[in-house]
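Inspection log for the structure reproduced underneath, given as structure tokens.
Of the protein chains in this complex, one is absent; all others appear in place.
Per-chain residue numbering starts at 1, and chain names A, B, C, D, E, F and G are given in the order in which the chains are listed.
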Amino acid sequence: MELTVYLAGQIHDDWRNELKEKARQKDLPLHFVGPQENHERSDNIGEDILGEQPNSIHRDDAASSINNFRTEVLLQKSDAVIALFGEKYKQWNTAMDASAAIQLNKPLILIRPESLVHPLKELSNQANVTVESMDQALEVLAYIYE
Amino acid sequence: MELTVYLAGQIHDDWRNELKEKARQKDLPLHFVGPQENHERSDNIGEDILGEQPNSIHRDDAASSINNFRTEVLLQKSDAVIALFGEKYKQWNTAMDASAAIQLNKPLILIRPESLVHPLKELSNQANVTVESMDQALEVLAYIYE
Amino acid sequence: MELTVYLAGQIHDDWRNELKEKARQKDLPLHFVGPQENHERSDNIGEDILGEQPNSIHRDDAASSINNFRTEVLLQKSDAVIALFGEKYKQWNTAMDASAAIQLNKPLILIRPESLVHPLKELSNQANVTVESMDQALEVLAYIYE
Amino acid sequence: MELTVYLAGQIHDDWRNELKEKARQKDLPLHFVGPQENHERSDNIGEDILGEQPNSIHRDDAASSINNFRTEVLLQKSDAVIALFGEKYKQWNTAMDASAAIQLNKPLILIRPESLVHPLKELSNQANVTVESMDQALEVLAYIYE
Amino acid sequence: MELTVYLAGQIHDDWRNELKEKARQKDLPLHFVGPQENHERSDNIGEDILGEQPNSIHRDDAASSINNFRTEVLLQKSDAVIALFGEKYKQWNTAMDASAAIQLNKPLILIRPESLVHPLKELSNQANVTVESMDQALEVLAYIYE
Amino acid sequence: MELTVYLAGQIHDDWRNELKEKARQKDLPLHFVGPQENHERSDNIGEDILGEQPNSIHRDDAASSINNFRTEVLLQKSDAVIALFGEKYKQWNTAMDASAAIQLNKPLILIRPESLVHPLKELSNQANVTVESMDQALEVLAYIYE
Amino acid sequence: MELTVYLAGQIHDDWRNELKEKARQKDLPLHFVGPQENHERSDNIGEDILGEQPNSIHRDDAASSINNFRTEVLLQKSDAVIALFGEKYKQWNTAMDASAAIQLNKPLILIRPESLVHPLKELSNQANVTVESMDQALEVLAYIYE
Partner (left out) sequence: MELTVYLAGQIHDDWRNELKEKARQKDLPLHFVGPQENHERSDNIGEDILGEQPNSIHRDDAASSINNFRTEVLLQKSDAVIALFGEKYKQWNTAMDASAAIQLNKPLILIRPESLVHPLKELSNQANVTVESMDQALEVLAYIYE
């Protein structure tokens, strides 16, 4: 049974490829999807497609409408969601995607460092499983196939 | 027609009472609900009710389970949601409540300072209305009664 | 049993007051809600609350976000919807509100002149009842209380 | 990951084939569905199958019931919806299909010329993305696969 | 706690008034709603409101659209449904209303004579409770208040 | 695009095989499912699996629970539903399946002879399309592929 | 803001009255509903209303259909659910009601003695809050009004 997993979280480092590589090594029948990981492309996508916007507010709004379209299409195709929080950045769309996953009945694994236990406590309490590392998240996914 | 409005957001200052007072002055038939605003009580509620927990992780988990219970009861009783983001704090449960409101078809007003336009762009794009001040949020609510 | 009825349709003439007056004469326990009927206010509401926008596209977008917020709050409070199409104007938000009502299981009465039978045939086929006049629409509502 | 996209909009010119051809050139794994594009067949389908109807109102009603059946089957099979508005025609079933897509959680791209910004502002505000050309709509779809 | 109960079933005799009278005698806080009970009015309502129709098929279609509108409004306001089948008539809209109640999560009491056990077995199996008389149905409703 | 169609209706003659044969001749990519068509087996299935029941009421209840299980599994796998009413029999589970299809958003084609127009008018008004013959129903399905 | 709370759990002792009395002492605007607490009446209600059944299996089935009808009506009227597990009895309908509450988005408080931590761990993990005493459950409800 193949499963599709949406990888929510920041796009400032290479964590998704690292996680995909680990999954490949475990030979799990998982298919991963997620947001645009090229940060600059993600920020520019509105003007790239729609042309120059009058100011930075509308530039951000144009980009986010296309990023949200992508997320909504892929989230609805997913069987489970992993949301990763790192120590940097505000990561509010990670929180937004995680909460959307909960409301849409997409089982959710939250990855967060111990330093974020307190500010993420309400979200952690609603997630199905909360772990501290990608390895643990993959073990949870692997457990489905045992 | 009375409406119930859930006030999501940080609980570090007195913004909810300020907003309620402004609504009273406008004589709007609005009933406001929201999270526990006493920060210490909110953090301690788990141990206050369930007794001492083995460590701070489980203390946070106990508190958040009761805070989430309160939020879920009140959010479901609400006709609309205001989510306010300030410049401080991570405010991830504000993002979580805002996203839950969107998925539950509760019309959402987002209040955020101009400095947060970029990190909140995806959430702003999904909210019904995004404003910068409580006065503007109240004007949006008042507009329903015009 | 009181019922709340949302009145979707153009806001260029006084049809809602006419319909409310007819309902009062029939002494029906109906409560009517609907969009902002002051056309200028409806078009300006974005800039009235959010301040000047960079161009007319964003001025329209700001206004529509607040008009949609109002519609969503009131539509969800309604037990039934009347959508009136006249011979002038494009009236696409009337079509949008009518279709939203159908999907939200809000029973829908469509009012349209005979001249619009052909272009409205798909919407008419999905509405619960299609009539040609406000008097007929009121008779349908009155029939609930017979 | 293959995606099925419903193409809502008028059926008076060949825009769907043009869009399909552009998608083929970009080699995107998209499968397009949509309404009957032969206008005469679409208007006659009621009498073609059910036989002569007593007048043009019932002829239209018979045709629309079969067109709506087709739309409902295909819309539910779709992962996303494109709704195109041109400058001519009333296009109310385009508005109806777009609004149904929104309520059914089918991510929606709206294509409309700049001349229609004002009358389509409420629908545009609810769509995920609004663009002005087919090329832009395809770029949005292509962005999912980047 | 007041409850609203929709009374689905044929409209050829006075069973609804009999049942309401029995409920009044038991002093139960029940509010009953249901279809138009004047059979002639129910059959004519289409032409009464919309004017003469081209033939009996369209006369029936016009009447049923208004009867269905009434049923949908009232069914959605109800907390429970009673569906009564008698030995005469085809009563297909009773079956339709009963099935709609099941799908809409409206708890359903089925009343049917012993002679109809076999043809109603699938519907009976889906109803919450099946009884043979109005007195038994009222006892089931009264049991809620014990 | 393959579609699965549930064939609701009486099981006293061979209409399903006739319809499947016609579909095969038209070379339509349709997959048909439906209830147990061996009438005796359908009536006996409760006792066949669960053993002898105390009386005919419970014998019917045992059979209907298994028939309903089958219907629910297959209806949920279907993209559209055809419900055929003939002139004989009460056919209440056909009405029940048709109404369930409507509530579950499964597009519905109703087949009924002209003699049943009046008693089926409310169900016909809720169906997507109403026709009088299997050939017409197949033409409606074929129209999806034009 | 008044809230209605469904009290799921065994009916062998007087815990509901004890809990109601405690709520009265705290002067909380709570309205409690729940199953029939007279155990004998609950077991006999099938035969009390429907008459003698052929054997104990069908006697139980008749009773449970009426008990489930009552539960479904009241659960849907509730804003929150308390499910209490004691050390005796199998209490499977308590588990069933608790799980139904979770799926219906009714916020759930689970009360269970420490001795049942292990067998109830999956249910506890899905409940919003798990406590060990009625006093703690009431404190959670009271917290909504702080």
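Going forward, a contact is a pair of C-beta atoms (placed from the backbone, for glycine too) under 8 Å apart; a residue touches a chain by one contact, two chains touch by 3 or more.
Note that the structure is a prediction, hence the values are computed from the model and not measured.
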item	value
Contact set of the excluded chain (shown chains only)	A, B, F, G
Sole residue of A:L19, A:L50 or A:I109 that reaches the chain not shown, by the stated touch rule	A:I109
Contact residue for the chain not shown (choose from G:V5, G:I109 or G:L123)	G:L123
Where the missing chain touches subunit A, by residue	1, 3, 79-80, 105, 107, 109, 128-132, 136, 139-140, 143-144, 146
Absent-chain interface as seen on subunit F, which is shown	4, 31, 33, 36, 38, 41, 45, 48-50, 65-66, 68-70, 72-74, 76-77
Residues of subunit G in contact with the chain not shown	56-57, 60-61, 63-65, 67-68, 71, 85, 89-93, 95-100, 102-104, 114, 116-126
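Please note the rule applied: only the chains that are shown with their structure count from here on.
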item	value
Set of chains adjacent to subunit C and to subunit D	A, E
Rigid-body rotation angle, subunit F and subunit D, from Cα fit (steps of 5°)	90
Inter-chain centre distance, subunit A versus subunit C - centres from mean C-alpha coordinates, in Å	39
Distance from subunit G to subunit C - Cα centre to Cα centre, in angstrom	43
Multi-partner residues of subunit B (each touching 2 or more other chains)	65, 68
